[in-house]
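Removed: one protein chain of the complex. Kept in place: all other protein chains.
Letters A, B, C and D mark the chains as written, and numbering starts fresh at 1 in each.
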Amino acid sequence: MTLWDTAPWLLWSIVLPLSAGILTFLFRRAAPWIGIATTLGSVVSVAGLAAQVVHSGPLRYSVGGWGVPLGIDLRADGLSVLMLVMSAVIGVAVSVYAARYFSDADATDERAVQAHQRAYFWPLWMFLLAGLNGLFLAADIFHLYVTLELLGFAAVSLAALAGKRAAVVAAMRYLLVSLSGSLFFLFGVAILYAAYATVDLTALAGKVQPGPLAWSALALMASGLLIKGAVFPLHFWLPPAHANAPTPVSALLSALVVKASFYILLRLWFELFGAVVTPATATFLGLLGAGAILWGSAQALHQPRLKLLVAYSTVAQLGYLMLVFPLAQNAGSALTAWSACVYFVLAHACAKTAMFLAAGNIAHAAGHDRIADLDGITQALPLSVAAFALAGISLIGLPPSGGFIAKWMLLQAAIGSGKWGWATLILVGSLLAAAYVMRVLWHAFTQVEVARPLHRVPRTMEWSALALSLLAVLLGLMAARPVELLRSGAPVSMHAPGQT
Amino acid sequence: MDTLQTVFDLVLVLALLWLAWRVLAAADLFKGIVLFIAFGLLMALAWMRLRAPDIALAEAAVGSGITGALLLSGLARLRRLERSAQPHIGSEP
Amino acid sequence: MNAPDDFTDDTRLTPLRLMIMLFVLTLAGALGWAVCSLPAYSSGLAVTALAELSNSGVLNPVTAAVLNYRGYDTLLEIAVLLLAVIGVWSLAQAEPPAAFEPASPVLLSFLRIVLPLMILIAGYLLWIGSFAPGGAFQGGAVLAGVLVLLRLSNQDRAIWSHEVWLRFCLVLGLSVFIAVAVGVMAGGGKLLEYPRAHAGMLILLIESAALISIALTLAALFVGGRALSDEDSSRASDNGVQPE
Amino acid sequence: MNLDHWLLVFILLSSFVTGLIIFFLKEEAHRLRTLLNLFGALLKVILVGVMIAGVQANHVYESRLELLPGLDLVLRADAMSALFATLSSVLWLVTTLYAVGYLEGEPHRSRFFGFFSICVSATTGVALAGNLITFLIFYELLTLSTYPLVVHRGTEKSLQAGRTYLIYTLSGGALLLLATVWLHTLAGPVEFSLGGALAQVATQHRSELIAIFALLITGLGVKAALFPLHGWLPQAMVAPAPVSALLHAVAVVKAGAFGIVRVVYDLYGVYTAEALGVLAPLAGVAAFTIIYGSVRALFQDDLKRRLAFSTVSQVSYIALGTALFGYLSTIGGLTHLVHQGIMKITLFFCAGIFAHTLGVHKVSEMAGLGLRMPWSMAAFTIAALGMIGVPPFAGFISKWYIGLGAVGSGSYWAVAILAASSALNAAYFLPILHAAWFKKRQDPWPADHAHGAGEGHWMLLAPPLVTAALVVAAGVLANAPFSPLEWVRYITEIEYGK
């Protein structure tokens, strides 16, 4: 046993960004470097943690040594490791991007604005990362509430960072949504504690019984998470908040923050309320997802602005995640559906980050993001357009991207359990996604004079977008190990015989 | 069951609910905030009643005191902005 | 006192409001029904918490829960406090003190008596928190009250004009908390697993640092914007970030 | 590291990596780009040659990558894939040369040749796919990499064509995906193998397999331009001539047809398919498409549109040969896969030369073309005669075998279809030949870029001459070893268990 094997890696993914939050707040000049170093550090710690989980299965860690029920436990299983990998990898790319983004103004008036944004972006982002990682590792539902708040505060402040009217209004709405969602969640936590005298996920899992208490707790927590996760029809706040934020922030919000709520919902649904949920409720959530896919795509098809299009695409893509609930109803396809949606989260995170970064580059170079007038500028930025296209491939679900593998598994779960309606929906959603992605790419091929960029786009900004979009595509070719890892710590109900 | 206690509980609870409603229905924001501070102090009483003196202290100091101060200063800023902006902003849609 | 904007909220019962009300009433009814099915007696975790009290380093079970059993929650909560200040500072700049009228001599002499008393109370609450109701949050709030009063009487320029010092004090609570939490691991313990002999002392250390940060944080929230001498961003505020 | 495992990967990468590098070349780096293109193309031909030699010597080339537990990406070289890989790699080499000449001086060449190379990698992937999911992956990659080629000109018309193309192919791809997943859930991982792999499953899941077959053929039929899914093909004519040549002869349409062949022979197995009763409807659709395409071609004045409808018709020969249950018709269908490719690419090359050098786009403008450009027109003539089925050219061989097969299996109606179609082919090709060779030119050429100097650039002329020579060779030397016919015979023997 070396130090590498025994080190408490899971702590570092929380302590590092927390400390970095302090340091970036104190030392502004060094903030970008601290930020990049921290995200790299969290990649290392996640790698260490992943090795431990692969080697010896899911981990538990009792903070303060108290253990359940008095203390708070952390836990790391396949799902949380994958989520941590996601936040770490996206984190590195966005940090590298942001390091250039916030120091690239040509005009002096913009320089002052950027200095302000730079000063606050880094500490807020570091706390966001701490909140995310803390959330992915928490095994305690009250602690989940605390991390949700940490995440929410950071996300809202980041969303308002652009300072413009639309951004501020969107951030205000986001804050109200986020706080009320958290309160719903907290009420659910309170009811569960009242009934079962523990807030530990695993301890609760053995105790929760169907009944008014469990139902109301589920209803409260689920609605809180659905509104925070912008699930149709509670998505109204998301597009303006995501589209009007500075580009790296849009990427973080769309790729990571909304996933946090979904992650908790996934945990609760399959681990905590496994005995409580009924097929009808599962179908209801699935129908919300269907609404999200159709409505979000339809909206994306009509948006005049690029970043709004990308944001509505997030609404639509989140709909797919909700399909896990009806698709996992059959014991035979539960594990496939579960793996599908987790892989979907990963693929979407990479693709959406890449897409927002690419869209940001285009908007930066053009000085606007009206889709109708992008012809010349897209042809001046082939790398960013390529990133957008590759990310689009993953969003559409074309092979060999990560999105394809996720949709493959979703379809497999749907067809395997004879649910043709959902299968059709998945395919229709793909075609709609193709339509709105092509709305943008179209402009890269028109016959126009190549425009001179209004602002030069630094190479790091183009490459970080491209790197992530490549990753989104390559995810399709390296799904086997993550999916294998997911079985470590997958809900017990899913280890039914006859699984492939 | 101590009847007096029950009466006290009922009165306290009803007062809390009524105050909460008044806080949010008050047409005058200032009145609403003042009522909210009163609501906080009444909550502190409820915390004491429920054997939670730590929370009572926190409520009095944080929930009612600091939050009240925050809200009042927020309102003051709102008023100042309105006063300074009224001539031009009034025309905005 | 009644500017027109207050009345944009009419409280008449439109069909939409009626629907919202019905929805909320249904929710409340369902929750109430569920609550009625709670067991009437449940010691929750009280028994365990009290049994472990002697190992926690403090005598007040709530403080034990806040800073020991569930100290990890509190660690992140202190981070939330800091984050709130950063968020507020990223949004707005503090209004110049000139906005406040100069304090009257009566008020000043009143403050001269009250403020030291409040500081004493804050310290007392911090100290007493270990064995009786009280603690860093309550004490911090009282101390924040001091700062608020200073602000209102326009006497706080000294506090908000030392940018570096201010930031240092704001992060103090979280820094000490993290340092202790990680530091105790040097002895082979887990995160936040205080050695039994030093638990009380370490908790007091954390609380003292937190007290200062909490007080400053709450006061900063009251001020509602970043400090005036904030160099990098005060320039920015002239250009679009704060179009006033 | 074993070369046997990596050869197929190298074959894919030879064009893929080339494509990636080309993207990053400066627009002006003309010489370097051409060198890279030709290098990649040559390397690919050589590697495919090595592979064929190996397959002949019973080497098993296989590369696997686990996509998901129980789902592998499989590249495998068997006789069938060798056939298609050879076709695509050889024709790519020729087309590359042609495209370099054709696009000289045009904008966005790095983009064009980058996608061009990736398109060929995708085609090779389709050829080498060892199971349905792998096939699907490369099939979709093909869609994506051809879209930029179709819209290359960037005009309103070509963008419209590109949109139509994507709507058709992505919808088809979605159906194909659905069928693939369905089959996977029914039968688990199924790999292509001559003789089919679903005989076992067919006994239990008869109706499901029929539905899956219908979905598969519909999905593939979009690219193979089976009626009524052919709508995109004539529109896609707005693309530059090398693209049309590639689309019709090597890549897209052929990938669809090859997919149908794979599904019938290597996935279901011809006996299973026959037992399920799915071949007859396919034959019916194919027969209708043959006649429909020919009739439509008859009324097109635009030369490329006429050729496009001709493709609609001719590719369905492959489907027809496949769908007629019989040893000889299988030989005919598979041979036509190759023969139609070399003939149609010749025709498109020539059409491109006419348009590029003289601005001739319409059949009605072709009077006297044979005198002005004897060599190009000769190549065109050979290919057109081959298409009609005149001996001794390549088309005759494949039509002959399909006809023999039809007689053998008692499907005399198919013989009638063949005859009718050949008559129609003659009706839309012979007037062209007549006008070109025997009519006197009255008007000046629409746009004479060569200024009266006869033939076009040598890079344009050489490719059709080579492919025309192949058309002759494939017909005359049909019984020589390694001729397409012999190779197909070898495949068919295994399939029918002879």
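Here, a residue touches a chain if its C-beta (ideal position, glycine included) is under 8 Å from a C-beta of that chain, and two chains touch if they have at least 3 such contacts.
Rule of thumb we're sticking to: contacts and distances are computed from a predicted model.
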Hey, which one's the missing chain according to UniProt: "Ferredoxin", "Cation:proton antiporter subunit C", "ABC transporter permease" or "Urea transport system ATP-binding protein"?
"Cation:proton antiporter subunit C"
Chains in view that the hidden chain touches are A, B, C
Which residue from A:V43, A:V156 or A:L395 sits in contact with the chain not drawn here?
A:V156
The listed residue (C:R17, C:R157 or C:R196) that touches the chain absent from the view is C:R17
Residue ranges of chain C at the interface with the undisplayed chain
5-6, 8-9, 17, 20-21, 24-25, 27-28, 31-32, 35-36, 38-46, 49-50, 61-62, 64-66, 69-70, 73-74, 77, 80-81, 83-84, 87-88, 91-92, 135, 137, 214, 217-218, 221-222, 224-225, 242-244
Tell me which stretches of chain A touch the chain missing from the display.
70, 142, 146, 149, 153, 156-157, 160, 163-173, 175-176, 179-180, 183, 186-187, 190-191, 193-194, 239-240, 243-244, 304-305, 308
In the full complex, chain B touches the hidden chain through residues 1, 5-6, 9-10, 13, 16-17, 20-21, 23-25, 29, 32-33, 36, 39, 43, 46-47, 49-52, 54-55, 58-59, 62-63, 66-67, 70-71, 73-75, 77-78, 81, 85, 89, 92
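Simple rule for what comes next: only the chains that are shown with their structure count from here on.
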Partner chains shared by chain B and chain C (touch criterion as defined above)
none
Among the chains here, which has the CA centroid at the largest distance from chain D's centroid?
B
Give the identifier of the chain nearest to the protein's overall CA centre, each chain being represented by its own CA mean.
A
In whole angstrom, the CA-centroid distance of chain A from chain D equals 43
Centroid from C-alpha atoms only, then distance chain A to chain B, rounded to Å. What do you get?
37
Geometric centre distance via CA averages, chain D-chain C, whole Å
72
Per-residue overlap in chain C, given as positions that touch at least 2 other chains:
none
Between the chains shown, work out who touches whom and classify the graph as line, ring, star, complete or other.
line
Complex interface listing, chain A residues touching chain C:
8, 11, 15, 18-19, 21-22, 25-26, 28, 61-66, 69-72, 109-110, 112-116, 119-120, 123-124, 127, 130-131, 134, 142-143, 146-147, 149-150, 153-154, 156-157, 160-161, 163-164, 187, 191, 193-195, 197-198, 211-213, 215-216, 219-220
What residues of chain C sit close enough to touch chain A in their complex?
30-31, 33-35, 37-39, 42-45, 48-49, 52, 68-73, 76-77, 79-80, 82-84, 86-87, 89-91, 167-168, 170-171, 174-175, 178, 181-182, 185, 189-194, 232-233, 235-242
Per the touch rule, the chain D residues reaching chain A in their complex are 23, 65-71, 73, 111, 133, 136-137, 140-141, 143-144, 148, 151-155, 159, 162-163, 166, 170-171, 173-174, 177-178, 181-182, 184-185, 188
